[in-house]
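Apart from one protein chain that is not included, each protein chain of the complex appears where it belongs.
Moving on to chain A:
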Amino acid sequence: MIDINNVSKWYGQFQVLTDCSTRINKGEVVVVCGPSGSGKSTLIKCVNGLEPFQSGTILVDGTSVGAPKTNLPKLRSRVGMVFQHFELFPHLSITENLCLAQMKVLGRNHEEAHNKGLQLLDRVGLKAHAEKFPGQLSGGQQQRVAIARALAMDPIAMLFDEPTSALDPEMINEVLDVMTQLAAEGMTMMCVTHEMGFARRVAHRVIFMDHGQIVEDAAKDEFFGSPRSERAQQFLSKILQH
């Protein structure tokens, strides 16, 4: 589903990604972790073309992201993305947030978009908030709406970039629950997160990044059982202490 082959990227002289390769199969849940600044966000943004990269290839469902003739908006409309800071559109109501892209990008009519939006809002447990504005919801609620907004596009895969790291602790689980349910339904997911409990429960594979490189790419049990690299061991011991 997502094929990342030897991707390298530079910001000027600074190399952010070095020769990254991995593959995420249909229905697979892959957690990406690693220290801050290791290039996790950059890598995940390369997958839907929000960041360009200078060498290597990324194929999403067979479409090459970096190819000049690729219709990026079309490709992006098929890949859902959830951000650390939710990024709901603050000038639009929750319902409008859910409907806008369905109508303007997919060309669905208002009723269709509305029904779909409300159905997903119900699924994330927020139906009662349909007519509110993002600024009137808590962080956890906003992030659940953001997930519903991405799902409304019927994506073939979902990308999460630290979806819970801007949340107060008591709100983290409500978001992880939605993600867990999504994984159980077979959604293909690439999740940058430091929630190792979630990774243990839900992930099939764990990728560990450091200094722009994929240092470890292992099945979950293998990763948590005996990570091969010293860096990953250090990282895990630090993160699991909390």
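Brief remarks follow.
Everything below uses one rule, namely that contacts are C-beta pairs under 8 Å (C-beta built on N, C-alpha and C of every residue); 3 or more make two chains touch, one makes a residue touch a chain; residues count from 1.
As a working rule, contacts and distances are computed from a predicted model.
Comparing "2-oxoglutarate oxidoreductase", "Gluconate 2-dehydrogenase alpha chain", "Acetolactate synthase" or "Amino acid ABC transporter permease" against the UniProt entry of the hidden chain yields the protein name "Amino acid ABC transporter permease". Checked against the hidden chain, the listed residues A:149, A:205 or A:220 yield one contact partner: A:149. Across A:12, A:68 or A:135, the residue that sits in touch with the chain not pictured is A:135. Touching the missing chain, out of A:1, A:50 or A:130, is residue A:50. For the options A:26, A:74 or A:127, the residue in contact with the chain missing from this view is A:74. Listed for chain A, the residues touching the missing chain in the whole complex are 45, 48, 50, 73-74, 76-81, 83-85, 87-91, 100-101, 104-106, 132-137, 149-150, 153.
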